[in-house]
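The complex appears here without one of its protein chains, the remainder shown in place.
By written order: A and B. Residues from 1 in each chain.
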Amino acid sequence: QGGRLHWLEDHCLLEYGTVKIIVIRNKAVGSVFRLIQFLIILYVIGYVCVVRKSYQVKDSVISTVTTKVKGTGFTNISGLGAHVWDVADYNIPPEGESSFFVLTNMIITPNQMQSSCPELPDQSTICMSDSDCTEGSSDVRGNGIQTGLCVNYSETVKTCEVLSWCPLEIDTDLPENPLLAAAENFTVLIKNTVTYPKFNFHKRNILPDVNSSYLKQCEFNRITDPHCPIFRLKDMVAEAEEDFQTMATRGGVLGILIDWSCDLDFPEHYCGPKYSFCRMDNKNPENNVAPGYNFRFAKYYKTTDDVETRTLIKSYGIRFDVIVFGTAGKFNIVPTIVNVGAALTILGLVNAVCDWFLLKCTKRKELYQKHKFDYLDETNLKDGESVSELPVYLLYQINVTKMYHG
Amino acid sequence: QGGRLHWLEDHCLLEYGTVKIIVIRNKAVGSVFRLIQFLIILYVIGYVCVVRKSYQVKDSVISTVTTKVKGTGFTNISGLGAHVWDVADYNIPPEGESSFFVLTNMIITPNQMQSSCPELPDQSTICMSDSDCTEGSSDVRGNGIQTGLCVNYSETVKTCEVLSWCPLEIDTDLPENPLLAAAENFTVLIKNTVTYPKFNFHKRNILPDVNSSYLKQCEFNRITDPHCPIFRLKDMVAEAEEDFQTMATRGGVLGILIDWSCDLDFPEHYCGPKYSFCRMDNKNPENNVAPGYNFRFAKYYKTTDDVETRTLIKSYGIRFDVIVFGTAGKFNIVPTIVNVGAALTILGLVNAVCDWFLLKCTKRKELYQKHKFDYLDETNLKDGESVSELPVYLLYQINVTKMYHG
Partner (left out) sequence: QGGRLHWLEDHCLLEYGTVKIIVIRNKAVGSVFRLIQFLIILYVIGYVCVVRKSYQVKDSVISTVTTKVKGTGFTNISGLGAHVWDVADYNIPPEGESSFFVLTNMIITPNQMQSSCPELPDQSTICMSDSDCTEGSSDVRGNGIQTGLCVNYSETVKTCEVLSWCPLEIDTDLPENPLLAAAENFTVLIKNTVTYPKFNFHKRNILPDVNSSYLKQCEFNRITDPHCPIFRLKDMVAEAEEDFQTMATRGGVLGILIDWSCDLDFPEHYCGPKYSFCRMDNKNPENNVAPGYNFRFAKYYKTTDDVETRTLIKSYGIRFDVIVFGTAGKFNIVPTIVNVGAALTILGLVNAVCDWFLLKCTKRKELYQKHKFDYLDETNLKDGESVSELPVYLLYQINVTKMYHG
C-alpha cells in the first residue's frame, strides 16, 4: 500500500504539465491578439459585471397591494334625481385589492321586473305577425326568451315579445360627457409592501422618512412629491398621456406600474418604488368592437308585494390595475466565480482567431507553420524514429484544427 | 517614459504566443476527433440556435384581459316561479376581469330571517332533551349558535335549536340537471391586449384584419374562425374534453390559456394568440371531498317592518380563468456572442477525449506519448541542461493532465 501511495505521489501530485509555447515577434498578429483580448475583457466587465450584474444572486419580488379611493361626486340624472356618489357606490369591487374600478359613466334602468315586453328592434327581432316569432327561442345577442307573440314596440315598429327583466335597457344613448366627471379629482391611497425573501428584505412604499401629518395632505407629484403614495386619478391618466374626460366616457383600463428593481449592494434607502402609468387597453378608434370598458351589475330590491325588482346599471369607468414588478440583486461569491470564469474561457477563442490570422494572412506563414507543427506520420514512422519535419502545405485542415484549440 | 513605452511595445504588443502542435496522422483518432467536433457544432446550431434561440433577447408578456358574457337563460323553479336570467344575474363578479363565473346550478333559500330554528339533523345535533344542547356553543360545521333548547326538527327527530338565518338551507337536494342548462350557448367576448415592453411591441387578440361586422356575428372555431375572440361556453368545455352539462351540475374551473409566444425576428403579423382550454380542477370521482365548484352568496332585502331578510343562493357553476402567458425573442448581437462563444469553448473538451483515446487506446501510444511529452525532472536537472527524454510510463496522471488541457 505504501508503494502505491508513493507511486501516486510521484506521478500524480508531483508532476505538472504545461503546454509548449512558440512566441512569435510579429507586430500585426500581436496587435490583433491584444485588441481582441481587450475587447473580451471589456465585454466581461461591461456586459457581465455592469449590465447583467452577474456577480449577484437575484430574487423576485413578492408583493401585497391594498388600495383605498376617496372622494364624492354628484349627478343629477333625469328619473333618478340628485344623487351623491361616495366610495361605496362607485368603487367596485369594494375590497381594495390591487385592481379597482371607478365608475364614471352609466346607463341606469330602474324598476326592472320579471315580465314580458317587446324586444329591442333589430334585423332579427322585427316581426309582422306572431308566425315570425318562435316561442321559447333565445338569441345569444337578444335580451330574453321569446314568448311567440309579435307586439308593438312603438307606433310604427312591431317586435317579438320576450320574457325578461322589463323594461329593457336601451344602451344606445350613453351620455357624451361622463356623468361622474368629478371622479378626476378622486384620490387613491396605494399601500404596497414588498418582500425579497432570499435577502430577508422588507419595505413598503410609505417610506420611513414620511410622517403622518404629511401623508394626511400630500398628493403624488413626480417633481415635488415623488414619495407620496396618494394619487389623483386625473394625474395618473395624464401621465399615461390620456385625457381623463375622454377616457371616462367609454371606460378603459389603466396600469399603475410599480417598479421595485433594486441593487441591494447599495444601502437600503436607495431601494424605493418607481411609479409609472400606461393605458392597458386599446384606444385605437379603427376596428373597435366594444371599445372601452364596461360591465352590467344590478341592485336587487323587493316590493311590498314581495316581488323582486332591480336597478340595472351598465357602468362605464376606469379599471386601475396595480402591477408590481422588480428583481433585486446582491453580491455573492458563487455566481461571481461561475459567471466571470465562464466569460473568461471565451478568451481561449482569441487564440483560434489569431492562429488563423498568423498562418493564413501573414507573409511568413510557411515559416510559422513549420515551427508550430511537428508531423508524426503514421505510415512511414517506426518506434524510436525521430519526428520528420514535413514540408508544410497550406491546408484548410490546419486552420480548422487551430480554430478549436483555444 | 519613452523607454518604458518602447519596452512595453516590444514585449507586450509585438509578441504573440501560440501553442506547439504535434500533428498525428492516425485515421482512427482523426475520425473520432472530427465526429465529436461535428456533434458539438451540431449541438451549437441545433440546441443553442434553433431550440433555445440563444441569439435572441427575451421579454415576458404584460397583459390585460377584459371579458363580457352574453346570453339569457330561463328557469322555472318551484317557489321562485318563471325567471329569466341575464348577465347581471349569473355573471359573478360582474366586473369582467380575467376570471369570471357563470352560474349554472343552484340551491335557493328565499326569505331567510335572523331567528331561531332546529339545526339540520346530524350525529352531533340530534338531541333527546335540552341537556344535550349547550347554550352559546357553535360548531364550525354547524349553521348557528345553539340556544340550549332541544326542539322538533320533524315528527320523529329532535335537534338542538340554533340562532341563525332561518329557515336553514337544505343543500342535499341539488338538481341533477343544471337549472341553467341554456348556459352552454352563452358566449363570451375576450379582449386581450399584450405588451412586450423591451421591444415596444403592442398587440391585441382582435387582429387588424378583422372588421366590426365580422365580429358582430362570428364565433370562435379552431378551423373556420380561429381569430374570432368570441367563444361559446359549450365549445370551450368541449375543447377541454369535458361535457358541459356534467360539469355544470356540480361546477368546476376551466382554464382559457392564451399563448403569445412570438419570434419577433419574423414580421409582426406572424405573432398572434394561440388559444387552448383545459379543466383546472380535479374531476376525479374517487377521494372527492367537496367536488366541483360552488359558493354561497346572498341578496339582502328589508321588509316593510324594517326587518332584514335575504335570499341565500348556493351557486354552482363554471369559473373561467383566462391565463395569458408567453415570451418573445428578438435577435441581438450581445447574447449571440455570449452564447455561441460559450458553446464553442466546449469544443476544447474534444481534445481531452481524443488525447485520452490516442495515448491509451492506440497501438503506438508509447510513440505518441514520447513525442507529446517532454519531461523536465527537477531532482536531477541543472540550469542550462538539456531536457531529458525520459521513458514514458503509461500513467494515470498523464491522462488526467490531458483531460483538462482543452
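As a convention for this text, a contact is a pair of C-beta atoms (placed from the backbone, for glycine too) under 8 Å apart; a residue touches a chain by one contact, two chains touch by 3 or more.
What you are looking at is a predicted structure, and each value in this text was computed from that prediction instead of being measured.
Q: Which chains here touch the chain that is missing from view?
A: Result for the missing chain's touching partners among shown chains: A, B.
Q: Given that one chain is not shown, which residue among A:I126, A:L174 or A:L344 touches it?
A: A:L344
Q: What residues on chain B make contact with the chain left out of this view?
A: Contact residues on chain B toward the absent chain are 11-12, 15-17, 19-27, 29-31, 33-34, 43, 47, 92-93, 99, 101, 114, 138, 140-145, 163-165, 253, 255, 280-282, 287-290, 293-298, 300-302, 304, 310, 312, 319, 321, 323, 342-343, 345-346, 348-349, 351, 354-355, 358, 371-379, 381, 383-384, 387, 398, 401-402, 404-406.
Q: Which chain A residues would touch the chain omitted from the figure, given the whole complex?
A: 12-27, 37, 62, 64, 66, 68, 70-74, 81-84, 86-89, 93-97, 182, 185-187, 189, 191, 193, 195, 202, 204, 206, 208, 210-212, 215-216, 299, 301, 304, 309, 334, 337-338, 341-342, 344-345, 347-348, 350-351, 364, 366-368, 371, 373-374, 393, 395-398, 400-402, 405
Definition applied: only the chains that are shown with their structure count from here on.
Q: Could you give the separation in Å between the centres of chain A and chain B, each centre being the mean of its C-alpha atoms?
A: Centres of chain A and chain B (C-alpha means) sit 16 Å apart.
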